[in-house]
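Complex shown without one protein chain; remaining protein chains in place.
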Amino acid sequence: MAEILTLPPNLPDAQNAEVGASKFCPGCGHGITLKALAKAVDELGIKQKTVFGCDIGCSLLAWNYMDLDTVQTHHGRTTPVIYGFTRANPEAIGIAYMGDGGGLAIGAQHLVNATVRGERMMIIVVNNTNYGMTGGQMSPTTMPGQKTETTPYGRDCSVTGKPAKAAEMVAAIADPQKSFVARSSVSNMMKLKQTFVKGLKNVQNGGFSFVEVLSICPLNWRTNNVDTFGRLAQMEEFFEVKEFLVPEGV
Amino acid sequence: MVNKLIKEDTKMFLTGNEVLAYAANSAEAEFMYGYPITPQNEIMHTWCKLLPKTEAGFLQTEDEISAGFSTIGGILAGKRAFTATAGPGNVIMQDAQSMAEMMRIPFVCAVMQRGGPSTATVIYAQQETRLTCFGGNGEGFRIVYSTAGHQDLYDYMIKAFNTAWKYRFPTYVLADGYQGKMREPVTLYDPASRGITMVPTTKALLADGQIGVDRKSAHLRNTYNMEEELMEVLEGYKADYEKMSEEVAEWEEYKAEDAEILVIAHGIVARSARTAIDELREKGIKAGLFRPITIRPLAVKPLRAAVSRAKQILFTESANGQLAQMVLEKLYGLNTPYSTLFKMGVGVTGDDIVNKVESMAVAV
Partner (left out) sequence: MSRTKIVLAGEGGQGVQSIAKILVEAGYEAGRQVLYIPNFGVEQRGGVSIAFCQIADETIGEPRFAKGDIIIMLSDRAIDRCSAYVDENSIVVYDTSVCTKKPEVKCKEIIGVDANKIANEQLSARVFNIIILGVLLEATHVLELSDIKNAMEQALGKKFDAKPELRELNYKALEMGMGLIKERTAV
């Protein structure tokens, strides 16, 4: 028994073993997403040349989560920091990791322009349909009718417009020859990892990659385990899980 | 490495914006990130025109926010990178500048001031003085050189890179639309010929060595969980800043030794003051100039000494006393009376200063 308890956790090499317990809330989707990402980095053997940027909001808690060279910025600014880096060091594999607020609201201009320019990087938008760290406000991806702190009676799309569909938007403006664009979900970690592998491969080939990850936020959703994954299933119906653009060589 | 274009002393007749691009090249700057805003555009125009020869890098970003943050990205990659901006661009770039301050990133930026607030004029002002020194949600741990002409632009742009990389505080060359757009002769030189060695750059991310073998992974953050944790970090910064201040503070005095009326002005206005002082001296009025070159940090000791010697002070700016407020704080305890000549967003001429000082002299 004692022997079992002292077994080291089965962590991917690209995940920081020293970090101890995760600072993410219990049941948060970031842990699954980051583990899938770390496994993808391991699989491609790119740990030594990957630079990982995380944003403000919940994603900032990833600042020491990975055993990767990391910079934490804010407000969707992870995108320009990382493309600034990879422009200066084209050998590097840049990853910009952010939430739906950082990617689609406050940092939307960076997402749009990085896509159009085909920056050599992978942008990951973790979509949990709300602003988690600031206490659960409506975000661009909040579902129709979803209750948040700023839509306490449910999101009324006649007032707020409809939820933003990030992957569709990015796919519409990206260069299909050089861009990998996909939406994945934390409901299937192995598939999520494979999606990251494809995205990173495309960056290795000199392309631009965008992965939207449908994720869960039981704390702000105020859902139990069953309801959490029930809602995720609803999200997967609303936000189509698929690969939108897959360039050759990926 | 980039190719340096200026290999020997070269006298040229240039606009200030052109001078800044050449200076950055002479300082071995490797990358510029930028976004168009008047009156600083010709810095990047010149930089881009020279690219085939310099083999440096350039990225035109989607706004000044991303120009600032991508500059930080380039610096983290170990490049001597810089940006330039003005007016409303400087306002939105404060986001990145704050981060550079928090993370001690050797961020270099040329600010060519235009009229404010908001869009205002594209021409000229000294109204970004306070913003450049204290913008952002921080304490103003920044170094700001205020230049007064093209030779200054060249000298201090080169110096800014070394100051930034040596002390790791964001460093600015603060000029204005007149300096950016005006043409005057300037002598360009190879910094080495003046005994200037460029401080080597270092990679903050993807540094040499293998993670897990030679080094640990780098985790750079600007977030802190605990109040005390933040204060401890900032106390360290403050101590570094104060220690550095005496080393970097620069000022210029002109006929200030025996001046009864001391004009305090920075940047291009200080040049008008020189013209005025010569004229006033001919008229028998003992006027002199104290010009802070670093307006952040200020050279407090020489400033207080010069003010103590004078009978009256005149603050003059193309703003409503933005420098004066910073200076007055440092003059606490002295009771030399002062007058002001503030022209918001408008150039101060020699005549303006002559008339004002004459009226002050008469009043005594």
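Letters A and B mark the chains in the order given here, with residues in each chain numbered from 1 onward.
Please note the rule applied: a contact is a pair of C-beta atoms (placed from the backbone, for glycine too) under 8 Å apart; a residue touches a chain by one contact, two chains touch by 3 or more.
Quantities reported herein were computed from a predicted structural model and do not represent experimental measurements.
Of the chains displayed, those contacted by the omitted chain across the entire assembly are B.
Only one of the listed residues, B:9, B:184 or B:329, touches the absent chain: B:184.
Shown as candidates are B:27, B:43 or B:123; the residue that touches the absent chain is B:123. The chain omitted from view is touched by exactly one of B:88, B:302 or B:350, namely B:350.
Subunit B residues in contact with the hidden partner, per the touch definition given at the top, are 13, 119, 121-123, 149, 178-179, 181-185, 268, 271-272, 274-276, 278, 347-352.
Note that in this section only the chains that are shown with their structure count from here on.
The part of subunit A that touches subunit B in the complex is made up of residues 13, 16, 47-49, 51, 56, 60, 63-64, 66-75, 77, 79-89, 92, 109-110, 112-113.
Partner subunit A is touched in their complex by these residues of subunit B: 30-31, 33, 57, 59, 61-63, 65-74, 76-79, 81, 95-96, 99, 204-207, 210-212, 217-223.
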